[in-house]
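The other protein chains are all here in position, but one chain of the complex has been omitted.
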Amino acid sequence: MIYEVQIEGKNYRLQLDRSEERWTCRLDGREIRIDAIMARPDVLSILVDGKAYEIKRERSALDTHLWVGSERYLAELRDPRSLRSRRSGAEDEKGPRKLLAPMPGRVVRILLKERDQVEAGRGVLVVEAMKMQNEIKSPKSGVVQKIIAAEGANVNAGDVLAIVE
Amino acid sequence: MIYEVQIEGKNYRLQLDRSEERWTCRLDGREIRIDAIMARPDVLSILVDGKAYEIKRERSALDTHLWVGSERYLAELRDPRSLRSRRSGAEDEKGPRKLLAPMPGRVVRILLKERDQVEAGRGVLVVEAMKMQNEIKSPKSGVVQKIIAAEGANVNAGDVLAIVE
Amino acid sequence: MFKKILIANRGEIAVRIIRACREMGITSVAVFSDVDRASLHVRKADEAYHIGSPAASESYLNITKILDVAKLSGAEAIHPGYGFLSENATFSAACDAARVKFIGPTAASMEMMGSKTRARQQMEVAGIPFVPGTSRGLQSAAEGEEVAARVGYPVMLKAAAGGGGKGMRLVHSPGELKSALEAAQSEAQRSFGDGEVYIEKAILNPRHIEMQVLADEHGNTVYLGERECSIQRRHQKVLEEAPSAIVSPEMRGAMGEVAVRVAKAAKYTNAGTVEFLVDQNKNFYFLEMNTRLQVEHPVTELITGLDLVHLQIRIAAGERLPFTQDEIKIRGHAVECRIYAEDPDNNYFPSPGKITLLLAPSGPGIRRDSGMYEGWNVPIDYDPLLAKLIGYGTDREQAISRLQRALNEYFVGGIKTNISLFRLILNDPDFHAAKLDTGYLDRLLNNRRTDPVPKNAEIAAIAAGVFAVLDPGSAVPSQNGSGQQAIRDDGSARSTWKSVARREALQ
Partner (left out) sequence: MFKKILIANRGEIAVRIIRACREMGITSVAVFSDVDRASLHVRKADEAYHIGSPAASESYLNITKILDVAKLSGAEAIHPGYGFLSENATFSAACDAARVKFIGPTAASMEMMGSKTRARQQMEVAGIPFVPGTSRGLQSAAEGEEVAARVGYPVMLKAAAGGGGKGMRLVHSPGELKSALEAAQSEAQRSFGDGEVYIEKAILNPRHIEMQVLADEHGNTVYLGERECSIQRRHQKVLEEAPSAIVSPEMRGAMGEVAVRVAKAAKYTNAGTVEFLVDQNKNFYFLEMNTRLQVEHPVTELITGLDLVHLQIRIAAGERLPFTQDEIKIRGHAVECRIYAEDPDNNYFPSPGKITLLLAPSGPGIRRDSGMYEGWNVPIDYDPLLAKLIGYGTDREQAISRLQRALNEYFVGGIKTNISLFRLILNDPDFHAAKLDTGYLDRLLNNRRTDPVPKNAEIAAIAAGVFAVLDPGSAVPSQNGSGQQAIRDDGSARSTWKSVARREALQ
């Protein structure tokens, strides 16, 4: 099985297979001898010629981080096709972009109306959690296409709050 | 829903229903106001008019115990039909009885052959775990109908080791 | 001794007090709001009563409802914990009126300490050292300029009813004072409904060091040593330690004497904390007195070997202090980390939600006071303190190294926490050298350059694949419905992780 892995923005080509308890692993074509078990859901113990690593997976609605010991890495796993379609950052600027709630909370204020102009980084609405208010900012310059969240509504992490075109 | 519950050998008739978050509970016909949630698998928080109880369920292959705070109760849940069929201890003496491994281990010795006579409480085979040996005793007097476990074999908790007829 | 105590609080401090009650053979009564039915303090208490909706004003701040539960349950005393009603003189008085013992000081002591200016007036009478300035609100900018000229610039304007940095202004020169005063007054009015603002000489890069005191109801008052609390963000303490690296036995004795004088001047009873500002020449100035148990009380417990909550309860029951000042021996060093539900990638904004995995540290020298558990849904309604991790050692270095070790064992999945912040602090050379002041943490966070991709990136890459092999379904965060939605909505990497996983599962 081939995986395209991105760690902190750097891409790796990973070939990984397991038959019975034996693993074969090639990272960017380099063979690496590993042994791995899942101690608990989201917790791995990996041995790489003698070195022992405990890996913990931190998943949120928005992203996945992997802890290797005490170091934290933003991790993405994708296949070549999706990679091709997303290579250039420029393309990210095209098309509508969604504003997602980064954590559960309550929508306390909506700062813009639909069809308002907005620059990248400008606050679109305000979500409150644990007595603190967080401005949800526009990921791109453009027009507020849709405001989905209602003022006063409770939202979950990952809920779509608005769309900027 | 009606349950026949046996706690440490004492029988209770429990009527328990839940609609939305509200519970209705009758124990031996007596109405009891309760609130209950499952905090984790095998862990309950039950409120009975003000009193708070944390209940932990200890399941093994052979039996289920419930911890209420620091007290431990052997618990069985059954419906009236099966109850009727098992009321008298005498009936338990009828028919074949299985000897189950109480814990994982290794069968180190088999003390009787098939068709041997055996009295209740007499050891039939020996299972070793953690460097200690445990005699598995016959639950009834009769004849060793079948020895299922092989000497030297690893067994899991609840595995059938032999049958006494 | 009391037979039954009501705990008017939630979270880790409610659990900590319930434990003390159990250890003393006292029945504990918890109260909870709609969103706290599954919280740990309800699981652990002997009795638990629902008191209303999530808004604190409808539950944990609602004096009537709490006293009703006290009456209903037959509780003889109430422990308020910290926050919520713990420093509310009206509540303390209401408890007296209802003949329920409030475990803490009298309403009178609280009121005296409640207003910084009134406290200052009383303490000046008692000869307590203060930052030079006024002990009453400014009537005019002119008065302010006159005082500033006397004590010297820079000066600090502070709201009398203040706290948490609201209504505070630093003024460097006479020209700025008038506008700063008006701004501070209106902010104080908005924040506290009281526009009174006073002026003090500004202490630059001060340390915040506080002294724990205990007073019984028979006139005996002792101090239990200081806590170094200079590491703060947004005027909130983040990490505390005891003893302070800069406090010598002589200085401790001097600060302790002053703290005891403060307590006696306020006719103080039960546990309290006297806060000092310490300048770079180790001069210390009385700041305020916190009339409650502090979040950071465990570091004092570890170096003294005492249990402050047990002692609070004994004092409230009318017992005498079981020791004299010179029987109190400080041994070793303790450091506390406040584990918050905060997102380090989002400027430490709160991050409530469901805890999907919890790996908790333990072992030598590690104490964990926690209000969370795996599977619990951290509500959005209250403050983000999840737990406190405290390291003890023979000396400061060992306490720090044990804490670093334990932080590496600590993992909270499903929500974001500030655990990585403590790794940053505990690795910092200035922290090891104890070069601390109240500006330390902001400097650390601002000067921090993002590191180059660290050495284990390749291991992380391999691990990402191993997860896909061993746990294919997992690419969809199953515990979190919204997670799936996010994945569907958002044409990003996660959806392809999912698709990879799917194909994997078919092989």
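Should a chain be cited, it is by its letter among A, B and C, assigned in written order, with residues numbered from 1 in that chain.
Here is the rule we use: a residue touches a chain if its C-beta (ideal position, glycine included) is under 8 Å from a C-beta of that chain, and two chains touch if they have at least 3 such contacts.
Everything numeric in this text was worked out from a predicted model, so none of it was measured.
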Chains in view touching the one left out: A, B, C
Which of B:43, B:111 or B:153 contacts the chain that the document leaves out: B:43
Hidden partner interface residues of subunit B, rising order: 1, 3, 5-8, 10, 12, 14, 16, 18, 25, 27, 32, 34, 36-38, 40-44, 46, 48, 53, 55-64, 66-73, 75-79, 82, 86, 98, 100-106, 128-132, 134, 154-160
Residues in subunit C touching the chain absent from view: 15-16, 19-20, 22-25, 44, 298, 301, 305-307, 309-310, 329, 331-332, 360, 362-370, 392-394, 398, 401-402, 404-405, 408-409
Contact footprint on subunit A, counting only the chain that is left out: 35, 37, 39-40, 43, 45, 47, 50-52, 54
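Going forward, only the chains that are shown with their structure count from here on.
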Between subunit A and subunit C, centroid-to-centroid distance (C-alpha), Å: 32
Overlap residues in subunit A, where contacts from two or more other chains coincide: none
